[in-house]
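Excluded from the complex is one protein chain; the other protein chains are retained at their positions.
For chain A:
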Amino acid sequence: MKVGAGRLVTGVLAELADARALAEAAQRADLVQRLDEAVGRLRADDATVAVVGEFKQGKSTLVNALVRTDICPVDSDIVTAVPTILRYGRPPQAFLQVPQEDGGLASVPVGFEELPRHIAEGDKAGVRAVEVRLDRRLLGAGLSIIDTPGVGGLDSAQGNLTLGALALAGAALFVTDSAQELTAPEVEFLRRAMERCPRAFCVLTKTDLYPEWRRMVEINQGHLQRAGLDVPIVAVSSFLRMRAQARDDTALNDESGFPKLVELLRRDVLGAAAENKLVAARAELRFVVAQLRERVDAEQVVAAAPEAAPEVVRRYAEKSKRSAWLAGGSWQTVLGDGIQDLSADVEHDLRERLRIMVRRGEDLLGESDPRETWRDFQAWAQREAAAAAVDNLMLLVTRTEQLAHDVAERFGLEYDSLDVDLPAPELALRKVDELDVSFQKSGLQQFLGAFTAARVTYGGFYMLGAVGTFFSFAFAAPLGLLAGMTLGRRMIKSERERQVQQRRLQAKAELRRYVDDVGFHVGRDCREATRRTQRFLRDEFSARAQAVERSAASTAAAVREIAELPPEQRRERAGVLAEQRRRLDRLAA
């Protein structure tokens, strides 16, 4: 399969190169640049697979065994605290992702010997993620792997953060060990994970330790089926894989179950990613070919019937003029209005979520003495805040996706309305019209090309930050010494009640401060993301509008030129055009 995908990529690359030559011949530097960027994207390796699951299920060991390394620290007690991203790179290098003042992340190089400490402690030192570049075949094939901290329950703050990161991953490996069947929280987590990342696989680890692992596969299959989740299960033993590697023992490697997992990653994850990239590259190719063909079409018509030239020139001059409006066309209004609606809605959504959270938090505090329940309350609040942030971001992603479609649709309508009817029906090649029809149909996707809402929204970061922290602060002290001696029993009782009230007020104030804080940070991230989206869409479609305008202008010029040629040169030119036309048709097919 990998080979097949590779051959397809080679084919598309050749087509892109051919289109580039044509664009160059037509002196369209802007189209050449578009094609070069498309080639770059097609070659870029970006299929990310996230390894998720409860802790102590063997996630880090699985990652180590998968890429044959010992980078991810494995211990019977210590757990992974920050996400570790493994991708291809030579020589091997490691970086820490550290948040900066301005909210961005900076990569700080770090020695390999210090990695385990950072991965296990992580957050305490402010490290957001660890990135490791290794020279391994699987990584070289374009895969990057994220080892995530164990979720510790679906509704923990960490669980929510992991879910948030899944929107960016091409696939998720859900890890559970053979010691026991899937639990209800695990299945629930898997279900929510698949809403964000539909390509998921369940990896059953530690098969070397449990003789009954085959039954566990069956039981889990039953559970998943009943839950309506279509998730294939792969059973592996990381221990055997490591041992097989140490001894260079192929049979043992087969016994470990890893070849099947690697095959799955290559075929279903890398293959699917390659497919998406191919679709995007083809869309780009079509856009460019459409631009180039316009001119060839018109030239061909005029070459066959020079008397039509003035009319064709007039039409294209007209089109060129109208194309100039396209740059500031109504798609701009759609984009502007859409962005405003989107940011208002997303902001309102966040405010609403946080408002409900504050209200529920205050109810909780009202029922108890904060001094007793403060720690649990903090955990609750962080969980809720993480869930609110992640859901809010997800809304942003869906809305961005929708907006991009709306803009593309409007752009497509205006683009189509620019179409020029060519005269001289008796000479134009009739069959071409059929091809034209297929162009219109895929119009939308043609304009969206490589756009991925999640990627633009997340701005390339894999992990959300931790959702802030509470101040650790002392509650009003218990009754003091003097009060204890001078106040009567009843007074003490009422004093105690007063103090509980005071603590509640204090706790509520802290809750509000915390929620404000979360609201500020999440809100800022969302505004950033919205701005990124707006800029991206504006630049993208402006560039296309300009390309269209240039096409019309250059067509008009070319038509004028060819009309003025002496007859035999025109015939010669017609031959060249026919050849170009054939090449373009082949590319468009």
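In the analysis below, contacts are C-beta pairs under 8 Å (C-beta built on N, C-alpha and C of every residue); 3 or more make two chains touch, one makes a residue touch a chain; residues count from 1.
The definition used in the following text is that contacts and distances are computed from a predicted model.
> Which protein name, taken from UniProt, belongs to the chain you can't see among "Glucose-6-phosphate isomerase", "ABC transporter permease", "GTPase" or "Lipid-transfer protein"?
"GTPase"
> Considering the whole complex, which of A:L96, A:L173, A:V203 or A:L240 touches the chain not shown?
A:L240
> Can you work out which residue in A:P99, A:P116, A:P185 or A:P306 touches the chain that's missing from view?
Final answer for the missing-chain contact: A:P185.
> One chain is left out of this view; which of A:D70, A:D345 or A:E372 touches it in the full complex?
A:E372
> Which residue numbers on chain A touch the omitted chain?
Those residues of chain A that touch the unshown chain are 54-56, 75-77, 152-153, 155-156, 179-185, 187, 206-213, 215-216, 219, 223, 226-227, 237, 239-240, 243, 255, 368-369, 371-373, 375-376, 379, 478-481, 484.
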